[in-house]
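A protein chain is absent from this complex, but the other protein chains hold their places.
And now, chain A:
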Amino acid sequence: MASATSADTFPNMSSLGEAHIDGERRLPAQPTNPVMETRDLNVFYGDFHAVHDVNLAYGRHEITAMIGPSGCGKSTVLRCLNRMNDLIAGAHVEGGVLYHGQDIYEKNVDPIAVRTQIGMVFQKPNPFPKSIYDNIAYGPRVTGMKVDNMDDLVEEALRGAALWDEVKDKLKQSAYGLSGGQQQRLCIARTIATKPDVILMDEPCSALDPIATARVEDLMLELRNEYTIIVVTHNMQQAARVSDRTAFFTARPDETTGNRTGLLVEYDLTSTIFSNPNDKRTEDYISGRFG
């Protein structure tokens, strides 16, 4: 496990542009063969138009960050990607969300099946009021996954989430006894236990301290080798540190109603977004001139 010093947890703002050094990772300008795509995605909550015409492609084994001011629809877009928006009364979606070319909003698609492939980690750690072991085993059990040895699967998931060493002696204890950061990694372990393809994360570190944040970030970079990760974050340093590509959203007030509808401003390699963005609004936001 990598240890993080506070220096690399918080690079100062001026060095943000260089904070993400692409190193050996050479990525094409556009994701080739994307795992997921949104096509002209529009989301409504009742009459309220929350998100307008989002077109995004999420590359395989990449980390895509979605950033932007509060209320611009990042979570909304994220929740469309595994149909969690179905659970909100009055929410409705237009356009398409493609997963390996298949529109997950088509009538014959079972949202339960979608969610087993596309897992989600939430802003606030939300372990179940059960033992650590049962938290991990829950997903495989409810989805009827064929498991030869649950103990092995639990260990594998906990190792995958870099939590095994900390909890291996207290698997039967309540998950509520863990620290916030450990709980969040438990939630990640719980998600990877069902062997998803894509992991969605909605501000996964916003409730964590810098050290726990650094650990989750390290974990994300490791998980990238096996999973496709899409992360919403308010922390621009975090986007710069972990993501391969960044999508910047903003909200535009409607001239007649004054409702703020979210839209995608710019989508590019993270190194580009943070060093020379094309759009003035992106630059203003990243350089802190816009809240």
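Going forward, a contact is a pair of C-beta atoms (placed from the backbone, for glycine too) under 8 Å apart; a residue touches a chain by one contact, two chains touch by 3 or more; residues count from 1.
FYI, contacts and distances are computed from a predicted model.
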**Item:** From "Putative DNA modification/repair radical SAM protein", "Succinate dehydrogenase cytochrome b558 subunit", "Phosphate transport system permease protein PstA" or "Acetolactate synthase", the hidden chain's UniProt protein name
**Value:** "Phosphate transport system permease protein PstA"
**Item:** Absent-chain contact - pick from A:Thr191, A:Thr213, A:Gln238 or A:Thr270
**Value:** A:Thr191
**Request:** Decide which residue listed in A:Thr38, A:Thr64 or A:Thr116 touches the omitted chain of the complex.
**Result:** A:Thr116
**Request:** Determine which one of A:Gly95, A:Gly139, A:Pro204 or A:Pro277 touches the chain that has been left out.
**Result:** A:Gly139
**Request:** Kindly note down the residues of chain A that lie in touch with the hidden chain.
**Result:** 82, 84, 87, 89, 112-113, 115-116, 119-120, 122, 124, 126-129, 138-139, 142-143, 187, 190-191, 194
